[in-house]
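In what follows, a single structure is set out as structure tokens and then discussed.
Shown here: the complex without one of its protein chains, the others still in place.
In this document, chain identifiers A and B correspond to the written order of the chains, with residue numbering beginning at 1 in each.
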Amino acid sequence: MDNLLILFNQPVVSLQIIVDGVLVGAILAIAAYGMALVWGVMKIINIVQGEFVMLGGYVALAFADAGLSPLWAVPAGAVILFAVGWALYRLVIFRVVDRDLFISILATFGLSILLQQLANQVFTADVRTAESGLVSRSFLDGKIVIAEVKVLAFVFAGLVGIALWAFLKHSRLGQAIRATAQNARAARIMGINTDHVYAMTYGLNAAICGAAGALVAMTWVVHPYLGLPYTIRSFMIVVVAGLGNLPGVIVAALGLGTAENFAGFLLGAEYQIAFIFCLLVAILVWRSRRLARQRRYLK
Amino acid sequence: MSTQFKVILVAVIAVIAAATAYVYLQKDAENGDTIVLGAAVSLTGKYSTNGKHTQNGYNLAASRINERGGVKIGGKSYKLKIIFYDDESTPARGAQLAERLIKQDGVKYLLGPYSSGLTKAIAPVTEKYKVPMVEGNGASKSLFTQGYKYLFAVLSTTEFYLKEAINLAAEQAKNTGRDPKTLTVAMAFENDPFSQDIRAGVMEDAKRNGMKIVIDDKLPPELNDMAATLAKVKALKPDVLVVSGHAKGAALAVRQVADMKVDVPMLAITHCDSAKVIEKFKDKANYTLCASQWDRGLSYRDGWFGTAEEYAQAYEKAFNESPPYQAAESTAAVLTFVDAFQRAGSLDPEKVRAALTGTNMQTFYGNIKFDSTGKNIAKPMVLYQIQDQKYKVVAPTKWATSKLLHPTPGWDKR
Partner (left out) sequence: MSRGEILILWTLGLAASALAPFLFPAVITQLTFLWLMILFALTWDIMGGQMGYNSFGNIFFFGIGAYACAVIQRDSGLGWHLAFFIGMGAAALLGVAAAAVLGSGILGLRGQYFAIGSLGLGIAGGEVAAGWDYIGAGSGLSPPLYPGALGRREIFFYFLFLALALICFLALRRLYGGRFGLAINAIRDDEDKAEAMGLRTTRYKTVAWCISAFFVAMAGAGAGNLIGFIDPRDVAFAGVTFGVWMVLMAILGGKGTLWGPILGAVIFHITQELFWTYLLGWQRVALGFLIVVIVVFFPTGILGWLRERHPHLFGEAVDAGAGTDGERGAS
């Protein structure tokens, strides 16, 4: 294939693709942590994940419109989305937490449509961007170009990962969250207010997605429908990494970003998304086949 | 009779009664002094931005015409009224709504939707019911190869969109002593009917000039990132990069070309103004070539709105923003109908259709004359180049106000 030949003739291009992929993967990793957290603790699959990212993007736009640097929207987005997540939990999510997983998928799906369409009505479907004011740096005589804002996202993802890990390990609330994840009933017996834990977890998830969204606004574009790809990809990453495996999530996310970029390059952009979904199906089937040999199945 | 039976019987009868009531209480679109036009536009969904512009264009036309006394036919004055439905940017919905407008609302003339995909879905419906439709936002060439007799389009069709850009590239090559056949072209088009049609036009033009196409990517509509395509562009260094993907494609192209510091001698895209690339990206947008159906600086004029600039001011007053060409062409569609009504001297759809075929008029939007397939053959596309963060017309030469700046300087020199 011609595209493959390009990679052989100009190996630097491969490097650029990998760098781009890793940087994209960093943002995916952030969304994936949140997904893993909510899934592990609350046992629900949160389809609203992508919409939190989208709303975070709009926070950045609001900052830009107000004349402030969108970089401040990263922490601000986190705070605002925390409130949104917490509110959603109190209004809707708490009703589906104890039910089966499928109900949670459908309910959060309904919420995602609601938020998407509300955003469309309120913000219009215009494609918008925010400028971070950061530049792109080129290396190797212009062959490799790295946008600073993407590096920022990468560093941020790393920090979030570490902060989350530390928080879960050492703080009181973090321990309560872990306890609830292990056994909600036992946690309740031990005096933990699981309802509060769930609300905090959900809010936290929304917060980190919101921060990621602000970064997305500065790197690509924002529009009301950008959510679903993030939801799907974060789900894929969590499935591949396995629940409770935070470092695995990071590796899987970076891997997915890179794989996607290579797929787009080699197969052409039109098959980039098809590739991901086929990969998803393939991974799921392979995993379950492996377990089936032991007469078990994916839980 | 068991309770179950009674309950179900009552439910069934209630449904039938409700359906009857709903259907027979619909109002008829025949109102003595009003001409009712129908339109399915995208108020939600991925095309909602331009759907809104389309709706604005239609509404501005109707209000201007009504202000000035309405449509005069046979000594009587008629007001214009437009019924709108939201097609949600989905073709299936659009077709359903067209049927509804025609059958339930009794509309006899349709205004087109936004986007070729939706127009493609609605055209068979209007054709079937022999309802004339004048549209301004479905540019796909394939709409006019089906033998439709009731479809009329005021805009330039897709094969014209980026033709000027390719021609310019060939011209520039010749001027520098290079054979146009050595030029390489990279294409990235969104994978939807409209953008793919533009691609078909570009491929034809490139082939005619003997140019080689080195990248041909179809971007999925959900994709928010062109990095893979641009990595290829950096590796292969084509002479021309052509991108079309509605507003999102335009915004991504300009942003990422700048972020990834992709050096291309010529970057030609569509939808610059609806994506507001100058406002968003400022000097990063310089040197980009933009295809447009219309520009407010052109010297067309008509009796309803005056010059293009006067139209633009009226639009700004009504909607607080500069009119994108999607709005202008929508207004022009209404004006075309009005002209046909007046020339036909009647509201009979067949007579109106016949009158439409003979349209030969100038509007603030451009000249309108339909060929036998319903295309407008009297209006060329305009090509801008963004120079100093302003749109300057560089082609066609008759309307050009500036000279093309070519080749685009490398990013390290900007």
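Heads up, the rule we're going with is that contacts are C-beta pairs under 8 Å (C-beta built on N, C-alpha and C of every residue); 3 or more make two chains touch, one makes a residue touch a chain.
All figures in this text were calculated on a predicted structure; none of them were measured in a lab.
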Of B:196, B:288, B:331 or B:408, the residue in touch with the unshown chain: B:196
Options B:85, B:281 or B:341, residue touching the unrepresented chain: B:85
Absent-chain contact - pick from B:142, B:167, B:209 or B:313: B:142
Of A:68, A:83 or A:113, the residue in touch with the unshown chain: A:113
Touching residues (missing chain, whole complex) on chain B: 1-5, 7-9, 12, 15-16, 19-20, 23, 26, 43-44, 84-86, 88-92, 95-96, 99-100, 103-104, 117, 120-121, 124-125, 128-129, 142, 190-193, 195-197, 218, 220-221
Residues in chain A touching the chain absent from view: 45, 92, 95-96, 99, 101-103, 105-107, 109-118, 120-121, 228, 232, 235, 239, 268, 270-271, 273-274, 277-278, 280-281, 284-285, 288-289, 292, 297-299
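Basically, only the chains that are shown with their structure count from here on.
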Partner chain A, residues of chain B touching it in the complex: 44-49, 52, 188, 191, 216-220, 222-229, 231-232, 234-236, 247-248, 251-252, 255-256, 258-261, 263, 275, 280-281, 411-412
Complex interface listing, chain A residues touching chain B: 3, 6, 10, 13, 16-17, 20, 24, 117, 120-121, 124-129, 131, 136, 138, 142-143, 145, 147, 216, 219-221, 223, 225-226, 228-229, 261-265, 268-270, 272-273
